[in-house]
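Note that one protein chain of the assembly has been removed; the remaining protein chains are unaltered in position.
Going in written order, the chains are labelled A and B, and every chain counts its residues from 1.
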């Protein structure tokens, strides 16, 4: 336990762990205070996500490059997955889809953009290995195609066609997971030479011993799951009370909460002129959500959801994902970065956030 | 005749020529067996297309670089043209358009993707001259714009507006043919120095003498036309009997049949690490169909079709062509290739094929 306690002492972010018991207590005694519960659960999820992330990396560091890479690739977005599973079990498919789309867009535009901006304010011009950025951008492109095609084709067909959409969603889910797996084989195995070595040195903290890491992984996952229940339960009510649209909450707030821990790592990397790290975390995480988390959710909806969930997203969300993917491809294309590139990606994100914030409540 | 017989003896693909008389016999005696006729005509078209392709190249090889390049550029997709003409004469405009769109998409994603994959499984990293790839990709982009604009503008206008669409289609057809011609002037004449020399060394077989090549060209074109009649007549019935949607048959099956001969050359080139050849065949063929075959069909519809055909494609087809063009630009952008790039393009193709296969039958 010693390394864990030491980390908590040195990392102010982890002091937020105090909100974990507070949120459970509040939920027991003030179950109707949606806004309070929403805020407390946000404050509790952020440090738990940081712990999960450190535990995953510690296990990865102990198990060698290939297994470690695989672990990071499957558990790297465990927080987002657990939150989405809570929403899935509650049958809140609009929230599930908004949080998936929002996580892709937030990682691609906000995390990447802010990394470039923060790094660029300190360093005149930064360089990074664009091979990895290209792999992730091309995986994101594939996922975008998988989202666009059903909508483009389904629109031509006025009928509800839900059977068609459901079969297609399962097929696409399997296909995206296969593509994600092939991407891992490519980057971890057959062509690891061109990807450089910074791949999963994510974060500078010393790795924990394997036992502690595994216990933390299991225990914290359970805690995240419990807090997520409160979060999902309170988010709609809180949105109403705070005057925010559900689209804004699902897209922007949930995504920022779920990704807070990774953002801390990405921004720190950028400030230290290790932009490979920042780009890898931001785009890697976006690709993982699009090609692993989303398909897993579709397939799991057959087991734990009230009805099967399909992959047909709100057209506005599809357009945002498409633009985010294009932006990512554009800004990482040259392998060089300056502050303005980051500002530009952030501006695209602000356009999305502003539109969702102003959107009349019943729309999406 | 000797070189022809020798080729037939050495090339197992050409043994399928035996199905040419079989399909005519079957059509005479079992005119209602759609599925049988469909399959026999497929088996007969494949070797005929290979012969056509070899004859065209032999004539091209004998007539010097410029004339030869022109010949390849106009007759290189003679099979697709003849099949589409048979459908045009029968007034099956949906099939004509599906086969044009399908040929563009199949050449761009399947032929290019499989070439990269097959080449990449043998060679760790392959390079190719990207100047030619860029020219073809930019021509494809122009054709895509010509398909997108009428739909984007026509949609705003709820009325049928068929006169507008018809005038516009003729104008766009002429424009695309001019662009195609300018592309030939650019690559064969004013800037041939940057295009390298591999351009039309398509295939390794020795060229035939000019007389044999011309006779084969004429005779085989007639045979393809006759078999295409059977093919077009039987394809709808066969699709129904096989449980495939007409969209899937038009897009995927017809395109694979029409392009089989070229695919054999492209794949062989990739395995021999001559990727310039593969990229040239795949993208060159797609550009030729978009900027030469499609306009010719629109203009010929005034002469041989029951009514004039316009260039307004099914919106799903326009989106697929757009994505295929973007994918081609993306995967050829760096001038380098590895197996994963090919797998990615193939996955995009599989997404299309899966969507069309599952599509409820009456849609497109």
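In the analysis below, a contact is a pair of C-beta atoms (placed from the backbone, for glycine too) under 8 Å apart; a residue touches a chain by one contact, two chains touch by 3 or more.
Everything numeric in this text was worked out from a predicted model, so none of it was measured.
A.B. asks: Among B:168, B:270, B:298 or B:319, exactly one should touch the missing chain; which is it?
C.D. replies: B:168
A.B. asks: Specify the residue from the set B:69, B:150 or B:258 that touches the hidden chain.
C.D. replies: Only one of B:69, B:150 or B:258 touches the chain omitted from view, namely B:150.
A.B. asks: For the full complex, which residue in B:5, B:67, B:125 or B:182 touches the chain that was left out?
C.D. replies: B:182
A.B. asks: Contacts of chain A with the missing chain: which residues?
C.D. replies: Against the left-out chain, chain A lists 124-125, 314-316, 319-320, 323, 327, 330, 334, 338-341, 343-344, 347-348, 350-352, 354-356, 358-360, 363-364.
A.B. asks: If the missing chain were put back, which residues of chain B would it touch?
C.D. replies: 134-135, 138-139, 141-142, 145-146, 148-150, 152-153, 155-157, 159, 161, 164, 167-168, 171-172, 175, 178-179, 182-183, 186, 190-191, 329
Quick note on the criterion: only the chains that are shown with their structure count from here on.
A.B. asks: Can you work out the rotation angle that lays chain A over chain B using Cα coordinates, in steps of 5 degrees?
C.D. replies: That rotation is 120 degrees, given to the nearest 5.
A.B. asks: Taking the mean of the C-alpha atoms as each chain's centre, how many Å separate chain A from chain B?
C.D. replies: Between these chains, centre-to-centre, one finds 41 Å.
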